[in-house]
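A single protein chain has been removed from this complex, and every other one stays in its place.
Chain IDs A and B follow the sequence of writing; residue 1 opens each chain.
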Amino acid sequence: MDLLLSIDNLNVYFYRSEGVLKAVDGISYNLHKGEVLGIVGESGSGKSVSVLSIVRLLPANGKIVDGSISFDGKDILKLSMNELQDIRGKDIGFVFQDPMSSLNPVITVGQQVMEPLLWHNLCSREEAYKRAKNMLGMVGIPFPEERMKEYPFQFSGGMRQRVMIAIALICNPKLLIADEPTTSLDVTTQAQIIRLLKNMRSELDMSVILITHNLALTSNFCDRLIIMYASNMMETGGTKDVLNTPSHPYTRFLLDAVPDIEVEKELVPIPGTIPDLINPPEGCKFHPRCPMSMDICRTEKPPLFPVGDGHYSACWLCGRE
Amino acid sequence: MTQYIIKRIGWIIFNLLVLSLIAFILIKNVPGSFLELQILIGQAGTMGTGLTISEVEKVRGVETEMMKRWGEDVPLWQQYLTFIKGLVTLDMGPSFRWPTQTIEEIIANTFPVSFTIAILAVTIAIIIGIPLGVLAALKQNSWIDYLVSALVMVVSAIPNYVMAVFVIFLFSFWIPILPTYGWGQPKNYILPVLAMSFGPIGSIAGYMRTSLLDALKQDYIRTAWAKGGTERHVIFGHAMKNSLIPLVTILGPMISHLILGTVFVEGMFGVPGMGQYFSQAAGSRDYPLMMAQTVIFGLILMIMNLIVDIIYFFLDPRIRVSRR
Partner (left out) sequence: MGNKKRIGRSYWSNIWEKFKRNKLAVFGLIFVCILILLGISAPWLAPYPYDEVHYEAVWTPPCREFLAGTDQLGRDIFSRLLYSLRNAIIVGLGAQSLIVVIGLTLGLIAGFYGGKTDNILMRIVDIVYSFPSYLLNIILVLVLGRGYFSIFVAIAATGWAGMARLVRGQTLSTKSRDFVEAARASGAGNNRIMFRYILPNIIGPVIYSIFSGIPGVMLVESGLSLIGLGVRPPMPSWGLMISEGTGQFLYNPYMLLAPAGMLVLTILSFNFVAFGLRDALSARE
């Protein structure tokens, strides 16, 4: 398979009045064409920041201080603003977490779906209108032509998220990034949205990065998983390997919190609290909450040890010998 | 919508009744009368607002007529009804201070003047204030931003009657091309409008800066960037729409304040507007005129608020659609 996205040693810092916050602390991964990657972790672990970096849409006080991001052969961090705008929305589609606030309340839904086509000068207005109508139909919005004249507040949460997906897919992107697309929706709608994403992926033949809290959502959609904790990658590997033979204590915690993988269920909080990322613990970031922690965990940060075919784990338990 | 407007008009009528009742009771209790004051001034030999003896005689005539009209010998509630009737039938009788004019004539003559000036001043403020505010927001924390913010603060702290003096001084000495006093020609409008537009420029620029900065922080703006929008697309196609709509809500009160809040400025430039008439009416205890003006101005204020709400209704789809 061809490589689409390659991230190497990404470091993102936030400059806050209390100090520097390392939101992403040296993350590396590859994504192949057609592959679906799931990123899982608790709130605040740096999932959103790591993918926002791919389109350079970090908040003003956040900075990519080190690393490289290569997308489709282009060095994202070296692109000019124009080149970057050419990629955003056209080659990379983004679906955000909160469909309530991610659509402009005073612009019609139709206009908002057509904009990526128009802004990239991909087609005429009439053509854009037709394509937007078709796309809205494809993502499951009934009466797309009528609904295009309406405003976001006239749509329910699930419908708005479908609109967001239509916007992200309208230009046939090579990569779809869905940042917790289902968190604010009820359970049935969540399943529908994930099913929709799955269908659209096979129909449009693109790569997907799916960010979620919910391990259960990943099992029958993602090819590979990344487990993140406190700005770091804890474990990565094929979805089956990670879910069936988890080798990192944190992943086991996450799995314990989901008793039956078929039952969709939110994470049960793990005992202890997420570390303060401005003054993070030394060594393994998980050691204050890890039942297996050893002396070395408190002083030295574990690298990613191979534990299987393409399966890695950042835990001293996996690489002591 | 029609239902909403009808309901609002109903409340406007109710509010006006309350306002007129309060104004009526207050004015009935003001110590001192117009005639006493004028005679006092006449005796003291002061000029200015004092009337000549023959004018005093005329006023005495008017006052006897007013006495008949207001019927001091009938109960208060009947006097109030007479006043309301005068308002409704547009027959409010003569003013004390300007005995040859009826109150409705005075208002019909002065309101268009004040209104024109207010509208012009707000128009200028919009034309200058919006770009300034947008510029400051887009260059946040640059010297342009600091300059605009400083300007906004200083200008909003200088009362317009002080600004008027500066304007007059500037145009009578440094650039003596415009008339600083007088009325009748279109160019007489320029300086008063200029003097009155400074405050609104400051508030519009300040408001625009905050509301654009606020809009730019919203999630849907991040979406627009993620869709590949350029600055033109994202800022002028999206954020500006969101930040301009609430601006409408401050324009209504701004215009109503300019119509009357400029009492002093009108006096300085010799503008025959409502404000000047009101302050002179107050100074000379011309109660009928004051009362009528208070109610009329209340009406203007309420109508302005209604118009603003209607415009807002058409601009903001959230309200428009949900009320339809």
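Basically, contacts are C-beta pairs under 8 Å (C-beta built on N, C-alpha and C of every residue); 3 or more make two chains touch, one makes a residue touch a chain.
Everything numeric here is computed off the predicted structure, so don't read it as measured data.
In the full complex, the chain left out of view touches B.
Across the entire complex, the residue among B:A23, B:I107, B:L216 or B:L247 in touch with the chain not shown is B:A23. Note that of B:V162, B:L178 or B:V248, the residue touching the chain absent from this view is B:V162. Although one chain is not displayed, chain B still touches it through residues 11-12, 14-15, 18-19, 22-23, 26-27, 29-31, 153-154, 156-159, 161-162, 165, 168-169, 172-173, 256, 260-261, 263-264, 268, 278-279, 282-283, 285, 290, 293-294, 297-298, 301-302, 305.
Everything that follows uses one rule, which is that only the chains that are shown with their structure count from here on.
Contacts from chain A toward chain B in the complex involve residues 55, 57, 82, 85-90, 94, 96, 98, 101-108, 115-116, 119-120, 150-151, 153-154, 164, 167.
Every residue of chain B that touches chain A in the complex is listed here, in rising order: 218-230, 233, 237-238, 241-242, 245, 315-318, 321-322.
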